[in-house]
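Questions regarding the structure given below will be posed in turn.
For this depiction, one protein chain was excluded, whereas all remaining protein chains were kept in their positions.
Let's turn to chain A:
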Amino acid sequence: MRLQLPNPGLEDRILSHEELDKLETEEAGSGDRPKWDNKTQYMLTCVGFCVGLGNVWRFPYLCQSHGGGAFMIPFLILLVLEGVPLLHLEFAIGQRLRKGSLGVWSTIHPYLAGVGIASMFVSLMISLYYNTIMAWVMWYLFNSFQETLPWSQCPLNYNLTGLVSECEQSSPVDYFWYRETLNSTPDIGENGGLQWWMVLCLVSAWAVLYICIIRGIETTGKAVYVTSTLPYVVLSIFLIRGLTLKGSLSGVVFLFTPNLTELTNPTTWLDAGAQVFYSFSIAFGGLISFSSYNSVHNNCEQDAVIISAVNGFTSVYAATVIYTIIGFRATERFDNCLGGNILVLLNTFDLPEGNVTESNYDQVLQSLNGTHPEVIQGLNLKTCDLNTFLSEGVEGTGLAFIVFTEAITKMPASPVWSVLFFIMLFCLGLSSMFGNIEGVLVPLQDLGVFPKSWPKESTTGITCVLCCIVGLIFVQGSGNYWLSLFDSYGGSIPLLIIAFCEMVGVVYLYGIDRFNDDIEFMIGHKPNLFWQITWRFVSPAIMLVIFVFYFITKVTETLLYKTWNPESENFPTLEEKPYPAWIYVIIFILAGIPSLAVPGTALFRCLWRKRDRKSEQQELKTVSDQMDMNDKAQDGKSRT
C-alpha cells in the first residue's frame, strides 16, 4: 500500500499521455513553447548550469581539507544517492508536465505553488550577486591585457619615495583585490559609495548576459556551444602547463593523499552532501524549465546519469588542475622563504656564497645555533615548511583572485595565462547564470507580471536592467560583505527546503505510481528499484539530515564576518567583526521569505478557496440556478 496524499483534481490539471502524444505530432503549440534545436544544445546547457564556479573553487578546498583522496568516498556515495535521483526527478517532472517550475508545482497541487515562488525568489537573489562575481572576473580580465600585470607589483606612494604602505604590509595581490578592485571599507555599515569602475564592469556583465538570453533558449542554445566547452579546453591547457612547473606534483600528491580518519568526522559527510546538492543547481527551477522544452520521449534517465557523471568528473579534474598550480606556488614560496633565511645567515656570519644551500641548511643552522645561540635568536629566522604553504587552503574568491593570480604572476608569459584563466571563469559563471535567469524569467511569465503581448526581448531586457540596478548594492565599498551575506543565507537554507518539498510533492502528492507510469510512457521502461528506493526514502532522508544540521549550525554560530581593515592590529590578517543588529533583519528577509513562501502560499490558497466555496454554496440555493444545472446535465448527456 503506497502512501499517497489525497490530491483531487490532478487529472484535470495535467495533460494525459494521449494528449501529450498528440502535442508531439501535431506541433499545434509550436509557436507558443520554445524548443531545443538539437539534443547537444540541451545537454550543453544543463552541463553548463551544473558546472560552475563551485567546481573550481569550492570542491578543491573541501577535498584538501577533508582528507584528500578520502573525500572522494563520501562525495561519490552522496552523488549517487542524492544528486542523481534529484536530477532525474527534476528532468522527468519538467518533461512530463511541460511547464516552468511555478507551473509544475501549481499543477501538481495548487497549494504547492509556494515551492515555485520560493524557487523564483532564490534564483532572483542568486542571480543578483552571482553576476557581481562575473563583474569582478571581467575587471580582472580587462586588466590582464598588459605586459606587467597590475597585481604583480606594489604601486609607488605619492612622493615616489617608497611603496604604498598598505601594499607593503600585505602583498601586491591582496592590495589589488581589496583596494584597487573592491576599494573595501572596514565595516559593512560604511557603504563607501559606488565604485565607478566596478559599475562599468557590472553593466558589461549584465549586457553580455542580456545578449545571450535575449531570445530565450534560441540565443542561449547557441551561446552554450562556447561557454560550456571552453572551460574544459582551458583546464586542459592549464593542466599541461601546470605539470611542467616545478612543484606541481607535490600539490597534486598533497590533494589526493587519503586520510581515512576524516571519514569518521560527520562534518566531512555533511560538507560532501552540501557540495553535491549545491553543485547540481537543484531547486532553482532552471533545470525543470530546460527539460520542459524537450520532446516528450526524450530519455531523461540517461541524461540525468550522464550529467551527474560529467559534473563529478569536472570537479575532480578542476581540483587536479588547481592543485598543480597551488603546488607550484607553495614550492615557490618555500624556496623564497628558505632562500631568504640562507641569505640572512650568509650576511650575518660573512660566509662565502654557496656554503649554505638548501640541502645543508638544517645542519649549518644547528651548528651555528650551538656556537652562537644569541645571534641566531636575534635573527628571527622564519620556519619554512612546504606542507604549511600547501595547506594554506583557500576557497572562493580568495582562491581565484588572490592565490591563483599570484601564482600566475610567477609563470612566464603571465598575461596569456591570466587571460585564459579569467575567460574560463567567465564562461563557467555565464553558463550558470543562464540557468539562474531562466529560473527567474519563466515564473515571472507564468505569474503574468509582464503582459503576454510584450515581446521576449523586452521582458528579458527589463529584468536585466532591474537586476543590474539592484545589484549596485554589491559594487559599493562594502559590496563584498553584502555578497558573502547573500551567499551564506540566501542561497543555502531555502534551497534545502525547496528540494525536500519537491521530492515529497512528487513522490507523495503527485503519486509515485503515476510518476512511474509517466516515466514508462516517456522513456519506455519503468524506473528500477534503485530509483524507487532513493526517491521514496533515501534522498528525502539525506536532505532532511543535511537541512537539520545546516540549520542548527547556522543558527547557533555567532555571526562574524571578516573585514579588510588596514588599521587593525593583525593586519594583513582579516579582522573578524560581529554583524550589526540590523543585519539580522536582512538575514531573515533573505532566508526567511523564500522558506516561508512555501507554507505561506499554501495557507493563502487554502483561505482563498474556502472563500470561493462559501460564495459558490450561497449561489446554488436559488431556483434559477437549479434549473440551469439541469440544462447543463442534459447537454452533457447528449455529447457522450
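We adopt the following convention: a contact is a pair of C-beta atoms (placed from the backbone, for glycine too) under 8 Å apart; a residue touches a chain by one contact, two chains touch by 3 or more; residues count from 1.
By our rule, contacts and distances are computed from a predicted model.
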From "Origin recognition complex subunit 3", "Auxin-responsive protein", "Transcription initiation factor TFIID subunit 2" or "Collectrin, amino acid transport regulator", the hidden chain's UniProt protein name: "Collectrin, amino acid transport regulator"
Residue touching the undisplayed chain, where the options are A:179, A:215, A:554 or A:605: A:215
Per the touch definition above, residue among A:76, A:296 or A:351 touching the missing chain: A:351
Absent chain, residues of chain A that touch it: 27, 30, 35, 138-139, 141-143, 145-146, 155-156, 160-163, 197, 200-201, 203-204, 207-208, 210-211, 214-215, 219, 343, 346-347, 350-354, 455, 457
